[in-house]
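Heads up, one of the protein chains got dropped from this complex, but the rest are sitting where they should.
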Amino acid sequence: MIAYLLKRLGLVVPIALAVSVVCFALVYLAPGDPLSAVVPSDASKEMIEELKKEYGFDKPIPVQYAIWLGRTLTGNLGQSIATGRPVAAEIGNAIGNTLILALAASLVGFTLGAVLGTVAGYFSGSWIDKVVSAIAVAGVSVPHYWLGMVLVIVFSVILGWLPAMGAGPGGSGEWAWDAEHLKHLVLPAIALSVIPTSIVTRTIRALVAETLSKEFVTALIAKGLRQGAIFMHVVKNVAPTALAVMGVQLGYLMGGSILIETVFSWPGTGFLLNTAIFQRDVPLLQGTILVLAMFFVALNLLVDVVQTALDPRIRRT
Amino acid sequence: MSAPLLQVVDLVKRFPLKAAPFRRRAVVHAVDGVSFDLAAGETLGIVGESGCGKSTTARLLMHLIEPDEGRILLDGREVGRPNGVPMAAARRAMQMVFQDSFASLNPRLTVEASIAFAPRVHGVAEPEARARAQDLLRKVGLDPARFAARYPHELSGGQRQRINIARALALQPRIVILDEAVSALDKSVEAQVLNLLMDLKRELGLTYLFISHDLNVVQYVSDRVMVMYLGKVVEIGPVERIYGATAHPYTRALLSAMPTMDPAHRTAAPPLQGDPPNPIDPPSGCRFRTRCPFAEEVCAAREPLLQTIDPAHRVACHAAAAGSGHSRATALAAAA
Partner (left out) sequence: MSAAAPSMDFPVAAAAAQGYWQGVFRRLLRDKVAVACALVLLAILLAAIFAPYVAPADPAKGSILKRLQPIGAEGFPLGSDELGRDMLSRLIYGGRLSLLMGISPVVFALAIGGFLGIVAGFVGGRLNTLIMRTVDVFFAFPSVLLAVAISGALGAGIANALIALTIVFIPPIARVAESVTTQVRGLDFVEAARASGAGAFTIIRVHILGNVLGPIFVYATSLVSVSMILAAGLSFLGLGTKPPDAEWGLMLNTLRTAIYIQPWVAALPGVLIFVVSISFNLLSDGLRSAMDVQR
């Protein structure tokens, strides 16, 4: 098992490096020369010179990458042009909020998805199955940012029950698990949970239906095993893949929350990305993308390892 | 006797295994020094358990995979060498019929197009290739008017195998390798296809290499039989000798496992013991010794080579070869 872990970790390093190269290259994609991308518009000549040296723009590109990589690994993600504060600090503030949103959406999505999927799988072929499948298809076809807007229209504008924007009193820095803040969490979490719910539902439905149709289940029923015990067997078979899918979905939620955060002005990393794009704040853009992508890579690694640990069929050598 | 049509000399094929970083060089010796001859007009049956290397040997002969060592000679000239037989000619001379009748036909092509493909590749014009395809359909017992424009999924297993046979004959080969060609068919259909194969062989003067794990079928069709175990040839000889006067303990065990209705043929031969050995790390000396009821020290020490014990009957077993040091061998020699 340890050997497998080490091997898997070894595989992650080239991917992580490649991801970092892509992020590094983003600065060069931007129109105009790279220096202007990182320099604030009101910078003094000394500042420009200093930034030039720090980034090493006069050196060949691989060297610039090495310098950038070195700085990044020590936690220095540069300075935001718009706010003047270190990028790492901005991300640090924001990522907590995104995590809260993503976890809330995951909780809703995975629970609902597991329940719907299992029910549909057990009643596969019946009208229940058809209804659930229809809901799932609708779920992946709906533009979640539009759904967010519709939720705001219904619950904020028309009914006035829930707030339309923000993460609650206290701004982006302060979150508390109280009613005031939770009220702000409800709508964005629901909007964000639609896609994971649908995907989890579909996955679990397919797995449950497939497991139930397997001959070993017929054998168990013939042996007189009660429904509850059979259910545990089904769970054991479905769990590894289902958990893997959920893990990946969590990654997508963290990385892909920008649209919902924009609709609800939720002060997370997505919102930060939005700001970065509009202010042409390339260091902030680059830093945020790097952190989110690395999080996704790490999550995939975790999912892989957990799945291997849970599924006895996967060889360990 | 004239020179054999096909000669296989010391064929070796190793497959590297990924994984286990602890083994020095994990390889499977799928085919480990296989040699035999094939005379024109005969049917050589090849039998053995799964994993013994029969299908790999077939693919090596067809040049679908490259041998690591060894030579293949057609009419006495080496295939693939500059002065020998060019690959294209070898391909025309040897064709193969596969086991899985469905996977061996392109589902998107009509039956006629599948059969005509090989001739087209070799430059035959379209109308002539189609005429040849229809003629072959007739030969395998399928009416071209009804079958030429069909697709594989519209046909039964037996019909698809007939088409596979027709496809194999499209280049007018001299040797046809039948790799478990009837194994997947129902028994009644199998009998018909076997009879078809025998008729075609007579009519077209073919030579067959018949690979199967079904000993009854092999006995029915073969002139000579070769038995393989873990990548090596353990016995080869005329079909009457192999089935009637077996010399190798493995062959004897295989034959004793054949169910028979004849009370006179109750075999007293001992069954196989032990587990099949690991093909990556075969036993030293004779590979069969871990399951052989007659294994002795000499079997672990030296690998038995194929020895002729009768004209055309060769065995790789210390117990059957005089002078090997095996206790039973001296007894046999004394009895002979």
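Brief remarks on what is shown
A and B are the chain letters, set down in written order, and residue numbers restart from 1 in every chain.
As a working rule, a residue touches a chain if its C-beta (ideal position, glycine included) is under 8 Å from a C-beta of that chain, and two chains touch if they have at least 3 such contacts.
Since the structure is predicted, the reported quantities are computational estimates derived from the model, not experimental observations.
The missing chain, though absent from the view, touches A, B when the full complex is examined.
Screening B:Leu17, B:Ala103 or B:Ala125 for touch with the missing chain picks out B:Ala103. Only one residue in the set B:Leu17, B:Ala149 or B:Ala312 touches the chain that does not appear here, and it is B:Ala149. Interface note for the absent chain: among B:Arg91, B:Arg174 or B:Arg224, the touching residue is B:Arg91.
When the omitted chain is restored, the residue from A:Ala138, A:Ala176, A:Ala219 or A:Met232 that touches it is A:Ala138.
As for the chain not pictured, it touches chain A at residues 14-15, 18-19, 22-23, 26-27, 29-31, 137-138, 140-147, 149-150, 152-153, 157-158, 251-252, 254-256, 258-259, 262-263, 273-274, 276-278, 282, 285, 289, 292-293, 296-297, 300. Mapped onto chain B, the interface with the missing chain covers residues 59, 62-64, 87-88, 91-92, 95-96, 98-100, 102-110, 114, 117-118, 121-122, 138-143, 146-147, 149-151, 153-156, 158-159, 167, 170-171, 188-189, 192, 195-196, 199-200, 203.
Assume only the chains that are shown with their structure count from here on.
Centroid to centroid, with C-alpha atoms defining each point, chain A and chain B lie 56 Å apart.
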